[in-house]
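All protein chains but one are shown in place.
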Amino acid sequence: MNDVNDKLKIKSPSAGSPPGDGKGPASAQLENAGLSLEEQQLFCDAAPVPYEPYSPEFLERFHNWIRANSMWVLAFGTGCGAIELNPLMTSRFDANRFGIQMRPTPRQASVLIVAGYSSIKTLKRIIRSYEQMQGPKFVIGLGICTINGGMYWDSYNTIKRLDRYLPVDLYITGCMPRPEALLAGFMELKRKIKAGECDGANRYVKDFEWYKANQKKVIKKWDMPDYNW
Amino acid sequence: MGHAGLQLVSDMYMQELCERLIQRFDCDQVVHQKADLSLLRVDKDKLESTLFYLKTHEGFVHLSFVTVIDYIEDDIFRLSYMLHNYDSKSDLAVQAEISRTASTMHSIHHLWAQAWTYQRELKEMYGIDFPGSPRVNDEFCLEGWDGPPPMLRDFDTAKFCEERFVDREGRESQDIKQTMRENLYPERGES
Partner (left out) sequence: MFELNRLSEAELESGKYTKIWHGPQHPGITGNMSLELTLSGDDVVECKTHVGYLHRGFEKMMERRTFIQNFPIVCRIAVPEPTFNEYMYAAAVEELAGIEVPDRAQWLRCLNLEMMRLASFLMWLGGASGSFGMNTVYQWTVTHRDYMLDLFEEMTGARIYHMYITPGGVRAPLPEGFTERAMSVMNGIEKLLFEIERVVLNNHIFKLRSQGLGVIDPAMIDPYGIVGPNARAAGLARDVRKDSPYLVYDQLDFEIITGDKSDAYNRTVQRYHEMHQCISLIRQMLEQMPTEGSFHADLPNVLHWKIPAGQTYVKSECTRGEYGYFLVTDGSEYLRRVTIRGPSYTHAIAVMEKLVVGVNIADVAGLMVSLHTYPPEIER
């Protein structure tokens, strides 16, 4: 099992990664320029803040243990990979015994599985769902299309690298990954959460300007607030 | 219930039908591709009456699809309407040519209630206008698209992807044929 986990580890960050200076959003207020004036009053204009870990260290380890053993997944099948989520959640491969459930709303979910390719239209909805989830939250990139575009490398409507638009904690490669591969990926995610290595939500907040600039470069119809609470 | 298995029409049905259409509507470029598939071309202003005649008098009640072939070298779009006859179990493709610049075509949404969807997609993908078709200017697959109609043959998707999206490092070239040649058939060399 250990060498499987070794193979599943993501490599060190490369040139396409955020600057990592971690200073937080430049302005404490969001512009929300994509909305009309009446709608701007309905949406919050405070920038997101990173969540702080619990101060006695054993409490943080305890909470990590809790988070790792009840990973609730948002039931949003964004692409091809959703077809192997069905066998995973039903009685043959039963992910429920690991504490993994599918939840219909982002407010109750802590894991977002981006299953395969994301068209621009779906990416907008994925970002809205991700921002509505409450931290700490984790993103799994399923399949080769999230890694480098896969077989849609020359498609005008799909994104090629997911980690430029959302902070990804784990990649599971394959087309499609089998349910056993998905379970191995979940076990690796569990290990990472317990070790405290999954800080995707905080990375998103610290490099907020960089992620937003990338998102706005591909999503042309920006008629939503800059941060969806 | 089951299939009756009777031969309701003769084996020469498609040939005879195309003869009738040539006489009535001046069709040309008739191709009998299979025993149950024929293709022919008609003038774009006679297309609507041809389809109406086929639908009401010849039993071609089912519209399978409406599509476009882009012949950029001849500067035309070739529209293709595929009809199906459930009695003779045969398909007929009625094709019409329109100009590639400022392209418009008569809408057939009054003949088939499903046709407006095909016309909406063609407007988005090729830029062909169908005046009067319901919701023809609504976005179909793309949201906030700011480029040219994507299915046109002069739209280079690889170049577009290089400019709009960022690839992961480590891959030198996306040329698939070169990679296939090197990895699968190295003994053939540069051929």
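Here the chain labels run A and B in written order, and each chain numbers its own residues starting at 1.
Going forward, a contact is a pair of C-beta atoms (placed from the backbone, for glycine too) under 8 Å apart; a residue touches a chain by one contact, two chains touch by 3 or more.
This one's a predicted model, so the numbers in the text were calculated from it and none came from an experiment.
In the complete assembly, the contact with the undisplayed chain comes from B:110, out of B:24, B:110 or B:171. Only one residue in the set A:32, A:64, A:78 or A:110 touches the chain that does not appear here, and it is A:78.
Within the entire complex, the positions of chain A that touch the omitted partner chain are 75-80, 82-84, 86-87, 90-92, 104, 117, 119, 121-122, 125, 151-152, 154-158, 175-176, 178. Looking at chain B, the residues touching the absent chain are 1-3, 31, 33-34, 36-37, 39, 61-65, 67-70, 80, 82, 86, 89, 91, 93, 110, 112-114, 116-118, 139-143, 150-151, 153, 155, 157-158, 176-177, 180-181, 185, 191.
Going forward, only the chains that are shown with their structure count from here on.
Centroids built from CA atoms put chain B at 40 Å from chain A. Considering their complex, residues 141-147, 150, 155, 157-158, 160-161, 164-169, 171, 174 of chain B touch chain A. Only residues 14-16, 120-121, 124, 147-149, 153-157, 159-161, 164, 217-222 of chain A touch chain B when the two sit together in their complex.
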